[in-house]
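My questions will all concern the structure given below.
Note that one protein chain of the assembly has been removed; the remaining protein chains are unaltered in position.
Just so it is clear, A, B and C label the chains in written order, and each chain counts residues from 1 on its own.
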Amino acid sequence: MEPRIVFRVQAEPFDITKEIDALAGLGDDVGAVTSFTGYCRSEGGRLLALELEHYPGMAEEEIGRVVQEAVTRWPLTGLTVIHRFGMMRPGDGIVLVATASSHRLAAFEAAEFLMDYLKTRAPFWKKEHRADGSSGEWVEAKELDDQAASRWQTSI
Amino acid sequence: MEPRIVFRVQAEPFDITKEIDALAGLGDDVGAVTSFTGYCRSEGGRLLALELEHYPGMAEEEIGRVVQEAVTRWPLTGLTVIHRFGMMRPGDGIVLVATASSHRLAAFEAAEFLMDYLKTRAPFWKKEHRADGSSGEWVEAKELDDQAASRWQTSI
Amino acid sequence: MTEIKLIYFALVRERIGLAEERLDVPASVKTVAELAAWLQLRGEEYAYAFENPAIVRAAIDRKHVKPDALIAGAQEIAFFPPMTGG
Partner (left out) sequence: MTEIKLIYFALVRERIGLAEERLDVPASVKTVAELAAWLQLRGEEYAYAFENPAIVRAAIDRKHVKPDALIAGAQEIAFFPPMTGG
């Protein structure tokens, strides 16, 4: 059976429960569902908000490519990726990745792979809005993220 | 700040949303929350139910040891483990592990570690109740699970 | 002789036909493996439960132990198959 694939780029908040339930409800042979939610942080009160800019069109296409790679590599029953753009306050969910599989290791690995690749390949950029009112800096890419992504050998 | 640690062994179903929300609400510096839910499968219609037997007392203590090891090894803001016992129907959640951290890799790794160790160390045993009415067999431990657990070097 | 509380789970419990019992264990029985061997002599059901030592695990006072663990001072010793939770 073909895996159920859902991926969206949106301004609206997402509902984690709804997405997990949709995956868990895919049939009696879903043994494992993982979810990962990335939240906006205040960085110890330093930030009022993070503004997410994205490349419309490419963001969807690139996430689509990463998602296809994931279902090719792991035996997944279903997979959901939602990435938001716009203004995020501390505590707001920015990105959601959820996976369903008969196998726990496949569900975990696919979710980690998706997050590593979203971080380094999906065309989104975060700008800080600081609590002290100073003009925001763009968040710098972390070398750690590149290292995390390089764990997976891919052609994409 | 000390991480918020919750672990329970119970017959009652758990509410994934409630547990994720509790972790996400731990403060503005939670950057990542992961969840893993293990479900009862029908094995392609072969099973009516799985009955989970456990060692009361030791189950809680052993999960407590694994949880302590996790918070020692990873910078977690919070962590929740719920393992059920009793009769499970296909689609029922059996185990829930959720982790919160500032760091995505810590959240993922801790959740995987917890699941690997619960599988091989928590005193629970699954008995099959088959759709054909035949007397159930005990589920056999998988060598794959031992291999997964052996990825982590621990003294517990 | 020392009285020890023994607890059995899952397939081990089913084969022995008991969930728990208190037994006087001779002082010559020093390790978990020796205790299992001694139990096997108690009857067919015990012999069956312990026939494949590779699939019997043990805990002393609610902690996992290896077959060579000493049982001296134990309050409660449990025997069970490899765990299949999670």
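We take it that contacts are C-beta pairs under 8 Å (C-beta built on N, C-alpha and C of every residue); 3 or more make two chains touch, one makes a residue touch a chain.
These figures come from a predicted structure and were not determined experimentally.
Colleague: Quick one: jot down which shown chains the absent chain touches.
Modeller: Result: the unshown chain touches A.
Colleague: Based on the whole complex, identify which of A:71, A:98 or A:115 touches the chain you can't see.
Modeller: Answer from the full complex: A:115 touches the omitted chain.
Colleague: For chain A, enumerate the residues touching the unshown chain of the complex.
Modeller: 38, 52-55, 57-58, 61-62, 83, 94-95, 115, 118-127, 138-141, 145
We take it that only the chains that are shown with their structure count from here on.
Colleague: Distance between chain A and chain C based on Cα centroids, please, to the nearest Å.
Modeller: So the centroids are 48 Å from each other.
Colleague: For chain B and chain C, let me know how many angstrom lie between their CA-based centres, rounded off.
Modeller: Between these chains, centre-to-centre, one finds 26 Å.
Colleague: Check each residue of chain C and list the ones that touch at least two other chains.
Modeller: Residue numbers touching two or more other chains: 86.
Colleague: When you check chain A against every other chain, which residues touch at least two of them?
Modeller: Only 104 qualify.
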